[in-house]
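Here the complex is missing one protein chain, while the rest keep their positions.
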Amino acid sequence: MAGKIRLPIVIVNFKTYAEATGKRAVELAKKAERVNHETGVSFGVAPQVADLASVAETVEIPVFAQHIDPIRPGGYTGHVLAESVEEAGAKGTLINHSEMQLKLSDIDEIINITREKGLLSVVCANNPTISMAAAALKPDLIAIEPPELIGSGIPVSKAKPEVVTGTVRLVRQVNTEVAILCGAGISRGEDVQAALRLGTQGVLVASGIVKAKDPYAIMLEFVEATGK
Amino acid sequence: MAGKIRLPIVIVNFKTYAEATGKRAVELAKKAERVNHETGVSFGVAPQVADLASVAETVEIPVFAQHIDPIRPGGYTGHVLAESVEEAGAKGTLINHSEMQLKLSDIDEIINITREKGLLSVVCANNPTISMAAAALKPDLIAIEPPELIGSGIPVSKAKPEVVTGTVRLVRQVNTEVAILCGAGISRGEDVQAALRLGTQGVLVASGIVKAKDPYAIMLEFVEATGK
Amino acid sequence: MAGKIRLPIVIVNFKTYAEATGKRAVELAKKAERVNHETGVSFGVAPQVADLASVAETVEIPVFAQHIDPIRPGGYTGHVLAESVEEAGAKGTLINHSEMQLKLSDIDEIINITREKGLLSVVCANNPTISMAAAALKPDLIAIEPPELIGSGIPVSKAKPEVVTGTVRLVRQVNTEVAILCGAGISRGEDVQAALRLGTQGVLVASGIVKAKDPYAIMLEFVEATGK
Partner (left out) sequence: MAGKIRLPIVIVNFKTYAEATGKRAVELAKKAERVNHETGVSFGVAPQVADLASVAETVEIPVFAQHIDPIRPGGYTGHVLAESVEEAGAKGTLINHSEMQLKLSDIDEIINITREKGLLSVVCANNPTISMAAAALKPDLIAIEPPELIGSGIPVSKAKPEVVTGTVRLVRQVNTEVAILCGAGISRGEDVQAALRLGTQGVLVASGIVKAKDPYAIMLEFVEATGK
């Protein structure tokens, strides 16, 4: 993973929130880029597929798809082809988000596809054991997100620090290179600080930024918490 | 449906073919638009979601998504939101394609969503009975496509004309307004002619055009077959 | 459907409730049979697949599977084959229950399989439009169950009578033979009475009986409500 992205990183998942759809996706991405440029701390954004091209044309920070399918070019309808998101400007993709959970063999195949294409793979996992299993598949990043905390405003780094430290410990038994992100409930600078202190290399965040009154301000708060 | 699109119509499903991804999607859409403009026969195109915006910016013919999810704006990751494809310029969507088959209740909900937004709904169905069930849900168009003929080059209108006439008969028992398209194996002008003669209002075609040596020529052949 | 079962009918879905698993499934089925024998009102039971044989060996009332897969004998692992539930003694199957929703084409195929084998098909549907679509597939019975009322104790016949009457009206437009059951929230005799008065031929019930303190007493109450 070294060289592909600079750590720590904050990846903002736009989900299908109205606040981050279409033109508003581009606006939000520009705010993330501005914070990145002003502070030097890495940000990535994961807009919806329909918004990938317009976002990637506008900002220079890494743009991620929220999902791709385990397919090669061919006769598939309604699927998301790696080549299509790549040509739209994506540098990577989320995989197996808690809201788009995948079969084990499909996760493996999608990681293979991203590796062939030089795309960054960010596999989401619900708990430490699943994170360890995901780490065996050698993605670039793993994001630990207990599903019960997603969108809750209760940060995993505070509510369940043992989930984060347990993930770091188990993942490192099988994979020393994968970057580990902490997700679910992250909404304040101190949550980011806690995540890094517990041994992760960044955060995956959605509503905490997308639905914030002032996303720019919250992103700045996140940066300060990284101590950079 | 009256007033929304002009019939007969040829809808070209780009699937995830390499020949119709990214820039090549835009090129193919321009060819369809050129035939439409030159002949006055309606064409629609259904590129991948990542290509919707660039295609819709370029051509004036109706652009369709290949699939949308049965969701409203909110916390969903990797899903396709109606609002996102609409803002990208789509005028409608395929639903329940044989390669993206959906739960009955999801088809119903997606049709509800398209109706609310004024998007055209094109529900695909495998056989006459399923077409009749789909017609009860009141979509704008139904496309009958026996899955075993998809991509075969063997047109349903020739191999199984009774599937087409049976579909027309059963669909009309419950729905007199829905337009009926004929799909699967359509690759020559005579296939289009047969489809119309059997009582349909157009065709849904994919590899027959996307993978043709000269898609423009094939589309012209289709137009001639409509007798317009 | 005529001749296959006597209407009205009360079908009790055992789901995967602990109260209706294993030996307790057999006990509950015996109570339903006792009410049936004592009153002459038809009861059916739908235990889990693992309990089908022991229940069907014990009682003479019709036993239903809760689900079968759209497959023929062959190389499938973990699927439920029609032949297996038939040999275990099932006389029919629920299809597309709200907790096991199926693709439209799979519903069609499962109904085809049940028809070939002389098994009773009971298709569940969420709303009147979906019920109409299901009726086009010509199952033996349709059960209308608004998912938001399932397990709620609030009967659809009381909370949303227009859902029941709308279902009856739309279903009859396409199918005059299918029996219509009313489900979701049925837990008292008056709910059954309302369901029949609104034009249905029986009820599909789960927790209202399975989790009742005295299922036998509740079933008797249901019978009295039928006026038989």
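Lettered A, B and C in written order, each chain numbered from 1.
The definition used in the following text is that a residue touches a chain if its C-beta (ideal position, glycine included) is under 8 Å from a C-beta of that chain, and two chains touch if they have at least 3 such contacts.
Because the structure is predicted, anything quoted here is derived from the model rather than measured.
All shown chains touched by the missing chain in the whole complex, by label: A, C. Residue C:Ser207 is the one among C:Asn36, C:Thr114, C:Asn127 or C:Ser207 that touches the chain missing from this view. The missing chain, though absent from the display, is touched by one residue of C:Gln66, C:Ser157, C:Thr200 or C:Thr226; that residue is C:Gln66.
The missing chain, though absent from the display, is touched by one residue of C:Ser84, C:Asn112 or C:Gln193; that residue is C:Ser84.
Residues 96, 101-108, 125-127, 129-130, 132-138, 170, 173-174 of subunit A touch the missing chain (whole complex, contact as defined above).
By the touch rule set out above, subunit C reaches the unshown chain at residues 13, 15-18, 21-23, 48-54, 65-67, 71, 73-81, 83-85, 87-88, 94, 97-100, 150-151, 206-207.
The rule is simple: only the chains that are shown with their structure count from here on.
Superposing the C-alpha atoms of subunit A onto those of subunit C requires a rotation of 180 degrees, given to the nearest 5.
Between subunit A and subunit B the centroid-to-centroid distance comes to 34 Å (mean Cα coordinates, whole Å). In this assembly, the C-alpha centroid of subunit A lies 44 Å from the C-alpha centroid of subunit C. Counting partner chains per residue, subunit C shows two or more touched chains at no residue at all.
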